[in-house]
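These notes concern the structure reproduced below.
Shown here: the complex without one of its protein chains, the others still in place.
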Amino acid sequence: MIRAAVCALALVAAPVVALADDTMPPAPYAYRQLDDPVKEAKAQKLMETLRCLVCQSQSIADSDAPIAGDMRNQVRLRINAGEDPEAIRQWLIQRYGDYVSYAPRVTASTWPLFAVPGGLIVVAAAVMRRRLAKRKNA
Amino acid sequence: MLAELGLAILWMAASLAGLQLIAGSFSLTKDGDGLGAIVRPVAIVQGVLVALAFASLIMLFVETDLSVKLVADNSHSAKPLIYKIAGTWGNHEGSMLLWVTVMGLAGGIVAAVERRLPERTMMATLAGQAFVSLGFYAFLLFASNPFQRLSPAPQEGNGLNPLLQDPGLAFHPPTLYLGYVGLSIAFSFAIGALVTREVGPAFARAMRPWVLGAWIFLTLGITAGSYWAYYMLGWGGWWFWDPVENASLMPWLAATALLHSVSVLAARNALRAWTVMLGVVAFSMSMIGTFLVRSGILTSVHAFAVDPRRGGFILALLAINIGAALVLFALRAGTVTEGERFEVTSREASLVFNNVMLSCILGIVLLGTLYPLVTEAMGVKVSVGPPYFTPMSAVFAVPMLVVLAIGPMLRWRHDRFARVRAVLAMPLGVTIVAAVGFALGGVRSPMALLALSLAPGLGVASLLPLRGRHLARAPLSLWGMVVAHVGIAVALFGMGADAAFTQQRLLAASVGQSTQLGPWRITLASIEPVAGPNWTALEADLSASYAGGAPVHLHPQSRTFWAPPQTTSVSALHTVWNGQLYTVLGEETHDASSAATPTGRWQLRLWWKPFVPMIWLGGILVALGGLLAMVSRVRQDLKRRSVRTRSRERKA
Partner (left out) sequence: MSNEVNPAKAPRWTLWLPLALFLGFVVLVAAGLMHPRDTDIDSQMIGKPLPAFSLRAASDGRDGLSTSDFRQGKPHLLNIFASWCVPCGVEAPVLAQLQRQGAIIDGIAIRDHKADLNAFLAKNGNPYQKIGADDVSAVQLAIGSSGVPETFVIDGKGIIRYQHIGDIRYEEIPMMMQKLKDAES
């Protein structure tokens, strides 16, 4: 939505993160796709669900931050080596915690995220039933 | 002088809002009858005054009066006029003034034109509107005065971020604001109706144009915002379930539900308490969304300065406004009777289903957006993003879309499914054919396949209510519904196509190099420097030929601004009937051994996105459908009113 405006401003107003930038060329696979389209698709799908650590509200698949490029490089190299995407996600979660993954897991602190939709289905069904079961006395 | 005048006018408007609240409330008591007469005029004058205050702020920006702090902080004498004007609301104080201006004007218009409701309900409604406005006036006057002077005045203003100097971004926020604040009228009507317990078709008809109007602006605002994010960010994403995006989606979901329940109430005098509840919820979502964006409480880098004091002020405001409304609801809703009954196979029942599903989606978006706050209170950081929101909302959206295909064909009150079964064979067949076709065609993602197969069936089903009718004589409101529903199908198809068919090519190309991307043959013809008013750029000339046809030229830029110094990619898009070619120029690649050795190869990011523009085309169709419905309703209302006046004249 307003994210465009927002990111634009962040570039100007973020005094914390982007104090300076390196002059190194991006990592080999930061802006390069894997030759195997099946593996590239796997990598792309995973990258879209990993959080860029410095840009706060972007996935690494759509960030120009150097560390996002380095993370893409890692993901592509590991996928290319035959690693499972979920194993790579776990590897990152072991290092940065659940924050790094946009796909929440069911844990002691996140179970309501999954229980509430289930509850909503039950409530919705109950409401529909009560509302509609009275057709006989209409 | 103008700044002091503007501030004085703002104070006067605020006092009138106070008067409106007191007079409106007293007129509801036994001996307050006489006070009622002044409420409408006061509301109108309040609207005019606050609009004048806003106009004086715009004038200050146009003149670039740098002795006003807000202007000095956000404007610059050398800016084009349109961005000087847009700068008025491109900041916290100005946007809050815009907020109360819209509220004041909307209240004034209601006071001027709405005559159908019982006068007591109107008094309560206008008092409610004044109550909500007063909070925002207080916020403006005590915590974010837009007219504050700066002494000494600086030589030049700070300017506006050059990236925000885009016509789209200049008008996207006020569009959303019109939607957010338009819903305040629905909120006030709900309050008024709860106070006097007068919930019925007249209430629904009075509320409907406001809900429709606000909803049209919300739809347009969200559609436009999504498109700008798509082309501005340079990665081709159009929706990321970011908290800021969700903040605009939640009021839309509530308003969409309200729009449908208000129709049931108007046509069938059913769903009374539910409609009132949604009226409260819709504007509450606007306020909550604004709060979440402004307070900086969620991880979403956002456009306004984070100030915890302001966050606290807005929170107190919404706690009072929404809390009071919900207490009133809890006390009164039990005495608002349920209204007319209906059966499972009836248009009402399908609209109830739609409402329940939309509310569930709203619940999930709210939960997922706020949940990181919950875990943070427990000391754990989590992220909730697309992998959660997309499937979870699909759980509720898919059944809703199925019912959307059937519902409009059902009659009010009661109907037999057998009557519509034969007609529904066609959309069902289309869906099955599409599902099989796309599955065989290699669409693997279940979400994309679901969207791509549901959309065509839904499109056909949406047109069915027109069958057997003389198209030119079909009521405009029916056309509105059909166009809006087709728009949903169109957007859904675009979303599915984006997920299923998008092809991406990243490469480091030297001049003269070609690459194949889907049906496109793309050649980097040249890289040339170009200069703009406050930037310089390197511009690529990409020659792209579709399936061997005549080449078109795209010119993506890597643009460097001087003040503040920053480099951004400006994408170049080419739209054809079946999709969009999306190109971005990155930086020149460097040799790993030394930064000083350029390789003459440039990073290019290219996407071929079949049918993706349908997402925004669908959004525009949805808004257009809303507009048709609104025109039709307003025309009906005017006709009814003139009939009533005439019959009254005849009696007299």
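Here the chain labels run A and B in written order, and each chain numbers its own residues starting at 1.
Keep in mind that, in the parts below, contacts are C-beta pairs under 8 Å (C-beta built on N, C-alpha and C of every residue); 3 or more make two chains touch, one makes a residue touch a chain.
Since the model is a prediction, treat every value here as computed from it, not as a measurement.
Of B:F283, B:F329, B:F501 or B:W608, it is B:F329 that touches the chain left out of the display. Of the listed residues B:L271, B:L542 or B:V570, the one in contact with the hidden chain in the full complex is B:L271. The set of chain B residues touching the chain not shown comprises 271, 273-274, 277, 280-281, 284, 288, 291-292, 295, 297, 299, 308, 311-312, 315, 318-319, 322-323, 326-327, 329-330, 333-334, 336-338, 352, 356, 359-360, 362-363, 366, 370, 373-374, 376-377, 381, 592, 594-595. Touching residues on chain A toward the chain that is not drawn are 16-17, 19-24, 27-28, 53-54, 56, 66-67, 70-71, 73-74, 92-97, 99-100, 123-124, 127, 130-131.
One rule holds for everything that comes next: only the chains that are shown with their structure count from here on.
On chain A, the positions that touch chain B within their shared complex are 1-12, 14, 23-26, 31-33, 44, 48-49, 51, 55-59, 61-64, 97-104, 109-110, 112-113, 116-117, 120-121, 124, 127-128, 131-132, 134-135, 137-138.
Interface residues of chain B, counted against chain A in their complex, comprise 161, 163-164, 169, 172-173, 222, 225-226, 228-229, 232-237, 240, 242-245, 247-249, 293, 299-303, 341-344, 349, 352-353, 356-357, 360, 363-364, 367-368, 371, 374-375, 378, 380-388, 392, 395-396, 414, 504-508, 564, 566, 568-569, 586, 589-592, 595, 603, 605.
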